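Shown here is a partial selection of chains from the complex, left in place.
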Amino acid sequence: MIVLFTDFGPAGPYTGQMKAVLAREAPGIPVVDLADDLPACDPEPAAYLLAAFAPAFPPGAVFVCVVDPGVGSERAPVAVSAGGRWYVGPDNGLLAIVARRAGDARWFAITWRPPILSASFHGRDLFAPVAAQVARSEEVPGTPLDGARAVGADWPDDRAAIVYIDPYGNAMTGIRAARLAEDAAVVAGGRRLRRLRTFSDAAPGAAFWYENANGLAEVAVNQGRADRALGLGVGTPVRIETAGGAG
Amino acid sequence: MIVLFTDFGPAGPYTGQMKAVLAREAPGIPVVDLADDLPACDPEPAAYLLAAFAPAFPPGAVFVCVVDPGVGSERAPVAVSAGGRWYVGPDNGLLAIVARRAGDARWFAITWRPPILSASFHGRDLFAPVAAQVARSEEVPGTPLDGARAVGADWPDDRAAIVYIDPYGNAMTGIRAARLAEDAAVVAGGRRLRRLRTFSDAAPGAAFWYENANGLAEVAVNQGRADRALGLGVGTPVRIETAGGAG
């Protein structure tokens, strides 16, 4: 399985052009769009989403990850094997968190280059063909790399900020709920929110936080949009408080 | 064929996460996105759309239907065999109209539960795996249910309101055009509209109604957006009038 994880937008020709390459270079291998609406040109929040979404995918899945504001500059193309899955993308931190959490990450600098490489669309010209090759053979056309030198190696394990607003207006943080005490409060948009199990446990219009289906602490409003109600957007900081004081 | 019919939005990771489950649990079975922009958290209009769209799909098609504001509450998961196709989703009325029109509906309460069931994403954790099983075997992991007790059993056969605004701004009603007299007028947004065959039969900018490609009475404006021109949205009531008087 090849999984697309990009900021290309739900419209537009870029995803289709990548899929055409994959259909040609990896025929018969299913391609799944996981996300095309990642925060544009901002690899950091996307890194925490990738780490949250990836574990549910089957062994051998190859993720093509393209949030790549530095395309055409000196930033390196990399591939990572981690937790039985593969990740292909730019060395800008996007792959750093999923690699770190796996514990067994092996990093590679991609040395292969296509006959024609555009200056602005490495997703199509470089990352998709490499992902196709990895999906076919589990071999990456590159050389080992020290992951400790990759961008993002110094980023925190969890990110105390909103990393994604979903289509319903729910606001995902970059914090794993399992790291939080049962009675922890999330402070976001000036409100101190308590944990509930799910939407139907809140009164209509009430804000709360809960462990979402991907394990992240998420701020939500029952039958409403948390982004608008609390003034949240990608990058808005959040704070954790426990009964004993601020965490 | 497995067909996705959701309110997940054209962006966002939820459709992709469901497709990853389907690729794993029903390998080789094509998956078609029919709709991901259904009116959010509102099963009633979606029920009339499903009933209009479904007949064009081949026998054996399995629809995964997720407009599920009650996820995590006591609402039951159900499956319905109707007209040679299958429908899997919540018991909140979403499947009621397509089942009733088929005339041969058999309802099932889904009793299977996954090893891990999130509180907020039954589309991925419950409905997709059940749909995969039905697509593979035509058997549903559940027990027979009396459809007369399902939510929506008391909803009308046709719905005199706008149920969907399409990307061009056309406004679909929940009324089957075949139920209307040839000279019936649709009154919507304060305007009395006559029936035309199609767009090119109207003057540019003129509003009219016609039988759309799925058999519904649809309000449209040639070379314009009916939603804006007439102030229509999902839920706006419409009225039918015939030459002999109001219908």
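A and B are the chain letters, set down in written order, and residue numbers restart from 1 in every chain.
Keep this in mind: contacts are C-beta pairs under 8 Å (C-beta built on N, C-alpha and C of every residue); 3 or more make two chains touch, one makes a residue touch a chain.
Remember, it's a predicted structure, so these values are computed and weren't measured experimentally.
S.K.: Total copies in the complex, given 2 are shown here: how many?
M.R.: Identical chains making up the full complex: 3 copies.
In this section, only the chains that are shown with their structure count from here on.
S.K.: What's the distance between the Cα centroids of chain A and chain B, rounded to whole Å?
M.R.: 31
S.K.: Show me the residue ranges of chain B that touch chain A in the complex, using the header's touch definition.
M.R.: Interface residues on the chain B side: 8-17, 19-20, 23-24, 27, 40-41, 69-73, 118-121, 124-125.
S.K.: Residue numbers of chain A touching chain B in their complex, please.
M.R.: On the chain A side, the touching residues are 1, 3, 9-11, 30, 32-37, 49, 53, 56-58, 61, 166-168, 197-201, 210, 212-213, 223.
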